[in-house]
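Sharing a structure, written as structure tokens. Questions coming.
The complex appears here without one of its protein chains, the remainder shown in place.
Per-chain numbering from 1; labels A, B and C assigned in written order.
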Amino acid sequence: MLKCTINGKQYAVPEGASIIEAFKLAGESLAHYCWHPALSVAGVCRMCMVSIEGNPRLQIACNTMVTEGMVISNQSHAVKDSVKWVLDFHLINHPLDCPICDQAGECGLQDQYMMFGKYTPEMAMPKQRKRKVVSLGDRVVLDSERCILCSRCVRFTEEITKTHELGIFHRGDRSEIGTFNDRPLNNNYSLNTVDICPVGALTSKKFRFRQRVWFLKEKKSICPGCCTGCNIKVSYNSKGVFRVKPDCNPDVNGYWMCDEGRDLCEKTQSVDRLLKGMSKYGEEKWQEGPALKFAKQACDDLSALPSSSVALVLTAQHTCEEFEALIQSFKSKFKSKKVYYWVNRPEDFHKFDGLLLRGDRNPNTVGLLQILEREGFKSTWSELLSDLSSGATQGVIVAAPEFPSFYPDFSEKLYELSRAKVLTCLTSRPIKDRELLPGQRWLIPLKSFLEKEGTFINYRGVQQKLGTPLELVPDAMTLSDFARILSGDWLERQVEPLGSQNVINEFMKTPMRGL
Amino acid sequence: MIIERDRAESAWYLPPIVSGLMLTLHKMIKNLLHRKEMLTLNYPEEKFEYSPRFRGNHVLTVKKDGSLRCTACMLCATACPAECITIEASEHQDPSVEKYPIKYEIDMLRCVFCGLCEEACPVDAIRMGPEWQRPGTPTDSFIYGIQELAYRPSLKGGITSDVDDQERHRYGI
Amino acid sequence: MEVKLLSEHYHHDDFREISGYQKRGGYEALKMALKKKPQEIIDEVKNSGLRGRGGAGFPTGIKWGFLPKNGEPRYLLCNADEGEPGTFKDRVILERAPHQLIEGMIISAFAIGSHKSYIYIRGEYVKSRKILEKAIKEAYAQGFLGENILGSGFKHDLDVYSGAGAYICGEETALISSLEGKKGQPTLKPPFPAIEGYLQKPTIINNVESLASVTLISRIGSQAYRKYGTEKSPGTKLFSVSGNVCKPGTYEVPLGYPLMDLINVECGGLRTGRSLKAVIPGGSSAPVLTAEEAQKAFLTYESMAELKTMLGSGAVIVIDDSNCMVDLLHVLTHFYHHESCGQCTPCREGTGWLNKLCGTLMSGQGRLQDIELMDQVARNMMGRTICALSDAAAGPVISFVSKFRSEFEFFVREGRSKIKGGPHAQMHH
Partner (left out) sequence: MFRLSKKGLEFVQSEMKRYETKRSAIIPALYCAQNENDGWISQDVIAHLSEVMELPASQIHEVFEFYTMFNKRPVGKNHVQVCCNISCAMNGGRELADHILKEFSVNENEVTSDGKLSVSRVECLGSCGTAPMMQVNDDYYENLTPERAVEILKDL
């Protein structure tokens, strides 16, 4: 450890740390744009100026290493003046179109201008005009005028994805970032460039103009898209979920996440969801009804069968707590050992894109396997199928995958399972009629990963909590809820549905005086 | 609140009543003699002209080409204490416009006419005009949309904003 | 008095061929050097006090000393990207005495233990490049390059790499970036090239004239070299004189020579009827000297530093009283705006801003506060960037504005040039 003094206070920082890292560790604020902890040092924004005792020139903090006994300050007049001017240089060609810029509210230029700005603009000449609203592929939009050429995005495609799409073309104040010939930026990590852009130069096509960031709340969660389990921050408000950003976790995903993972969060919105319980007897039409009531009825139907003829099918897209609860309640209710693991494409499990995305598209394979092993369930899928054809298994409870898109043979398998007399399918997605054979069918809406608490265990065995739940589909339940119904406990609802937070005339609910 | 007066004082109510009636009589005679100076208006045929600074019904201004000035920055919605403004933004065909509202609604029954939206607007897109009357029966008819806010007949094709994008670009702002 | 040490034989046309070069003692220094220990050569260069001729004037021998003392592969690069306006001395060496440079490079490479070197030549010097390539071929044929040079066991390869038009590639780290096939953008220091340069290997970059001088020093010895010049600026140097003089050109004079003598004696003075107004003593990046200051100036690094300017690459630009200083400054701000690589914000935006400010002055629409603003902008560009281009752009602005303020103010007040008249809406580009 090295001792150093930052703004008059003593700190100890690890050897090899740059001054900017020391400032971060010390919790001191320091203006910067181009420096990013996961990228190489570019040293081009010139904002992180500090004065070092014994050095007549101001130095940039990102490329200067801390040495023993160094006395560093960014509070001196010279530093503040220099930062003011450098910020002014940043702004002279910046279009100042904050009202229409999506970054407004979380913009590095806005924030730092409030902190260090010069407030007296002296640039009275026409600004450099550059290209606006350039589409870079399916996900990203570029506005060159807003760009401050910090080169973070360029370094990202060079160093992290190694796809080299982005570059800075031309020179001087004509410099512009872009792709060659406006080729699309369609790698699977392209939205990270939007995240690391300190200004509104790169914006997400999907999120663009949908919400102002100050109307959004943030919730931490875990991406359910694969067994890596990237930490995420979900931005939502009463109108729904709007975007997902990676949350830094050096042990799991660093600062990044893939675009596919971000898309998954869109699929939790109610349009894609099973909203109510559904039931069908034989060739009848589907009936819709409250999930709780239907779940209870489904449990009754299952209980009517011989207890050893009921099977439980699990997929690794639910939390450990849910598996635990459902297996316990299943065991005590049916005294059956028929618990099956619905695994999909195990041959892809070793696949890895070299950065984050893994072939096992289930977030909790490790967790499920641990529980199955502990409980000693070793039944195979073929046993289940033969039991179904022989009639040894007549009732099946399926905890269907939350994202059936990762199960290409989902309908096929479900069709096979629907050979059972009573099929209770716990699913967060609507099921098409043709996926099921006639019989006694129950569909119970399940909550998505955003709506429940619990633990995912990733491929390396790291246990991660899902965070506080939202409520998107009020009627949906978790597997644990279903387990309680199965064992005979009724549920009481606690969480207010998300939609109800935005009652327009809220004051109408309270009785008015005088009326 | 009840003000208690002593008996003697409260017994002398007759003279004020008489003086009150005298005033009425005085005004009646005066109005009959000078009908033009009469303050009473025959509403709704006659209407009172408020000062231009009066904060009445909202107006969305338009550009020279007649399209909406609003850039859907949502600052008005942010500033609004009554949360009565709903805006939905969208991508404009013209990259120099970039963002515009496809939906702009003000719930007039919630609005408290504080004028903060007008103050928050960076492009002079919303003003509070001198109009204030607006009768209606169901609640729905008090949610004004773009058509109502910018192009209602009384505005005669829209009010042009003071902030011109082309001028701004010319000066390099 | 011109002293022709380096340029002794430059007037012989066959000096650029290996036969003519060897006839006049060429490659003798190499033969001697290969018999010495590398450290002896480094010491010789250190003793000679040779200072880098590219512009910064950093002692060459000391620079070589920064290399790590292990056997790691290292590179020697010759900076022939002569782009500083006013400078054309390297072109003279490249075209008239390519072998002198090659010999100097082999000696230097031997001294620092490098087996591969490049001459990075600016793209516009097509003719120079052809001459140089021919010379290298000749040197290979004679066994001065390649495996086992002159039986000494020392192996060295030399190649030419052509730039493609970027002033900034004259900066060491930008030159390395350009040679690596990237944009010619300077990189952060530390790490310095001597530790991590071309392909992250230790690299030494020297100017053409510096390397040619190594040949000279190896031949005549450091003592003889030190006879010329001053204590802190020993030896002779090529000066490129241009602008309003009768005989512009490249002249070799010992350092310490008075600036006015160079102008009046060697260059034949100013044209008749003209008087001296200003001199830029070290290429366009050097702050300008007024006529009075020029009288006091000597051609040494220290004398120029005293006058708050620099000797730079030795490019003396003589300005007579027929020139409008606002106009000339606009030429320079345009140049730096054109050449800024665009990495660091203060330089990227600042050079553009200065050019715009100067442009408004030239169009006759300037305001008095714009003059002050130019000075302010320039001062805040100094020392804020990775490389020195920002300082180079700011230096002339500050000196022009402070020393010729009346001319700038006249332009603002009258909307026309004090010298040339007429509002020059578009005098440059």
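Here, contacts are C-beta pairs under 8 Å (C-beta built on N, C-alpha and C of every residue); 3 or more make two chains touch, one makes a residue touch a chain.
These numbers come from a predicted model, not from an experiment.
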| item | value |
| --- | --- |
| Shown chains that the omitted chain touches within the full complex | A, C |
| From C:Y161, C:Y301 or C:F408, residue that would touch the chain that is not displayed | C:Y161 |
| Contact with the hidden chain (one of C:E44, C:E293, C:E339 or C:D375) | C:E339 |
| Identified contact with the non-displayed chain, of C:H99, C:H156 or C:K183 | C:K183 |
| Touch criterion as defined above, residue of C:F88, C:F110, C:Y257 or C:F404 at the omitted chain | C:F88 |
| Contact set of chain C toward the excluded chain (per top definition) | 82-88, 90-91, 122-127, 159, 161-167, 178-185, 198-199, 240-244, 248-250, 280, 284, 315, 317, 319, 323, 327-328, 331-332, 335, 338-339, 341, 427-429 |
| Touching residues on chain A - with respect to the absent chain | 163-171, 179-181, 183 |
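The working rule: only the chains that are shown with their structure count from here on.
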| item | value |
| --- | --- |
| A-C or A-B - the one linked by more C-beta pairs in contact | A-C |
| Rounded Å distance, chain B centre to chain C centre (Cα mean) | 71 |
| For chain A paired with chain C, centre-to-centre distance based on mean C-alpha positions, whole Å | 55 |
| Where chain B touches two or more other chains, by residue | none |
| Contacting residues of chain B [partner chain A, same complex] | 71-75, 78, 89-91, 95-96, 98-99, 107, 110, 122-123, 170-173 |
| Touching residues (chain side chain C, partner chain A) in the complex | 166, 183, 188, 190, 337-346, 348-353, 356-357, 360, 373, 380, 383-386 |
| Interface residues, chain A side, partner chain B - complex | 96-100, 104, 125-127, 132-133, 208-210, 212, 214-215, 504-505 |
